[in-house]
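A single protein chain has been omitted from the complex, and every remaining protein chain is retained in its original position.
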Amino acid sequence: MRRSMLFIPGNTPNLLMNADVLGADSIILDLEDAVSPAEKDAARILVRSALRSLGYKGCEVIVRINPIETDFWKKDLDEVIPLRPGMIMPTKVSCADDVRTVSDYIAQVEERCGMEKNTVRLIPLIETAMGVENAFAIASADPRVAAIFLGGEDLTADLRCKRTKEGNEIFYARCRMVNAARAAGVDVYDTPFTDVDDIDGLYKDAAFAKSLGFTGKASISPRHVAGINEVFSPTQADIDYAHEVMETIRMAKAQGKGVVSLRGKMIDAPIVTRARQVIEMEKAIFGGTEDDE
Amino acid sequence: MSKLVSSIKEAITQMGLRDGMTISFHHHLRNGDFVLNMVMDAIAEMGIRDLTVNASSIFDVHEPLIGHIQNGVVTGLECNYMGGKVGRAICEGLMEKPVIFRTHGGRPSDMEKGTSHIDVAFIAAPTADPMGNCTGKYGKSACGSMGYAFADAMNADKVVVITDNLVPYPLVDYSISEIYVDAVVEVEQIGNPAGIVSGTTKITRDPVGLKMADYAARVIDASGLLKDGFSFQTGAGGATLAAAKYIKDIMLQKNIKGSYGMGGITAYMVDMLQAGCFEALLDVQCFDLDAVESIRTNPKHMEVTATHYAGVSGKSAGVDNLDVVLLGATQVDVDFNVNVHTDSNGYIMGGSGGHSDTAAGAKLAIIIAPLTRARLPLVVDHCLCTSTPGSTIDVVVTQRGIAVNTKYGKNQELKEKLLAARLPVCEIEDLKRMAEELAGVPKATAPQGRVVAQVLYRDGTLLDTIKAVK
Partner (left out) sequence: MKITTSAVAGTLESSDVYVKAEPCGTLEIEIESVVSAQFGDQIRQTVQDVLSSLGVDSGRISLNDKGAIDCVIRARVETAVRRAGGEN
């Protein structure tokens, strides 16, 4: 389960030490924008050292690497891949080839370290107009791709428009990203809400992203994590309904019935799939009750 | 008639101060205080020696005390809190006689019981009249409440009021009455307003602090104590203030009408009063300008004496009815004893203040502190100093786990409530282990020098001693 992803600057020891207690489902250890060019080496060595000894139990680790047009990204991967982070986040990904370039290099490092191929997954950060247009190609470029992630700040610069709280300027990109991800069968994450102090605004922005179909949302502030988790968790009504669906199916099976309905609505495969997903999330969040299907 | 005297030295002479006597000061001007240094300089110039200084707290601004101790003007120190500068010198063996540490409640009670005698009290007063009626609510050096000064005024043999805002008799809305005052001295400036009160006390933005605050608020919510009639005290530390804000949000959301907030008062407690979370504030000390403004204008924001706040010599005290108190710690040991007197190397840099008073009184005493600070673990096998006995502590909240104190046959039900609320409950030993996994196992160090301070519990009994580091 990955609802929230929290950015942690890669060169900050006291934040790295506590990155896993801030409530985020995933932490993104950032070697890119949060690190000045002169400290890139220090950050990647520090992140590697932290990954080796801190463990980060209870949350997934994503490492954001530098863009492939820089000299840094291969060194980033050389240092961190042997420590088996859950995912790598390549930046400024604009086409499927960008993904394959990164994936191929990861494969080399994996082989060098005697790791099984495709151990490390990818979550490309799409933050250019070209990237948005190529979203489906990116999402389906490589078996490593587990999700795609929209970066609204760089995108609006590329679009030559202003980034606003309302987000009308990224509406098209959001819809296109969701559609591309779902078509490719991967998850999709929304851009951070950047006003750290506006918690109401965060809730609205997250709820809107959820309504469009996003799996979750990234955050640049620990103060946004709780809100994101809440918005992207199933409601109690969702959970109750999911259990009702599974119970109805179970009874129907026991009685040998083929077609079943609940509250006057036929229970078809998509409803069952959705119910299973909700129950899985319930278990992940609350350690929920066993539900034999 | 007038009690005005021309200078501090004149007052000292008139009060008959002699070698070997005990004088007292309050700390409402905190790190902005000029009065203690002014009086001590005058005493030194007059050649009086071998004095004991009983100041409710000693701050870094009082560093000149070190010179007075070296010169034999001061040979005894008694206080409830001591900042790092004087504290370090004490731990390096500055003074022959051990410092006596009391609590904010123990100090006035010892005066009232007669176990702590004051010959001359020097009371800095932001506003006073020529007969000695005085208050902290008005004047350019306003500090708000003067709660800690009442016991000095009421129990010292001689009382000198020192003010930088002399007003005609009678002062309206006085705090301390003329009936206790022998002399009044007008000076140019009793303190630096920037050091007396903070502009605004800010909630921490440190994510770990906010995490701990969130846990603390959820512990309070889950405890069942957060209901109509709720009474609450919090310190002015970043994480405890953040917890107060979260508590306020819960109270407003659930429409809970509390009873009183207490202690050192900040803008956040004033906010809670104004929002209807409390019926009243019992204020022994103001920490910021909003608190000073509120105590001046809002009748529900009441000034209380240190005895009323936390003493044991009255028939009752505010702490006796406290539901919840949030407190800090530099060390907690596996028996839940808390050290707020020394750092991890044994140097004095604090003191009980109201820590052990409120912990003793409150139904739920919560320690909030990070699991490690600069690699040093919060939880240790033995505190370098026991400031507050573990039997009075209920919960320790860190960013990685919450330990409930069930060691003294209590809190089993509380522990179950916190578990039911899905809070990360663990044993105190787990907190120690987690810190050591993260930061390594520290080599045990403990100062081995002679005793340089005695820590008295609120009832006046000896709780622990502090040894010289060098």
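Labels A and B are assigned to the chains in the order they are written; within every chain, residues are numbered from 1.
Keep in mind that, in the parts below, a contact is a pair of C-beta atoms (placed from the backbone, for glycine too) under 8 Å apart; a residue touches a chain by one contact, two chains touch by 3 or more.
Worth saying up front: this structure is predicted, and the values here are computed from it rather than measured.
Chemist: Decide which residue listed in B:Lys227, B:Lys300, B:Arg375 or B:Lys410 touches the omitted chain of the complex.
Modeler: The missing chain is touched by B:Arg375.
Chemist: For the chain that got dropped from the picture, name the residues of chain B it touches.
Modeler: Counting only chain B, the missing chain is touched by 344-345, 372-376, 438-440, 442-443, 445.
Chemist: When the complex is taken as a whole, what residues of chain A touch the one chain not shown?
Modeler: Counting over the whole complex, chain A touches the hidden chain at residues 13-14, 16-17, 41-42, 45-46, 48-50, 52-54.
To be clear about the criterion, only the chains that are shown with their structure count from here on.
Chemist: Please name which positions on chain B make contact with chain A in the complex.
Modeler: For chain B paired with chain A, touching residues are 207-208, 210-211, 214, 399-400, 422, 438.
Chemist: Over in the complex, which chain A residues touch chain B? Could you list them?
Modeler: Residue list for chain A touching chain B: 14-15, 17-18, 21-23, 54, 222-223, 226, 286.
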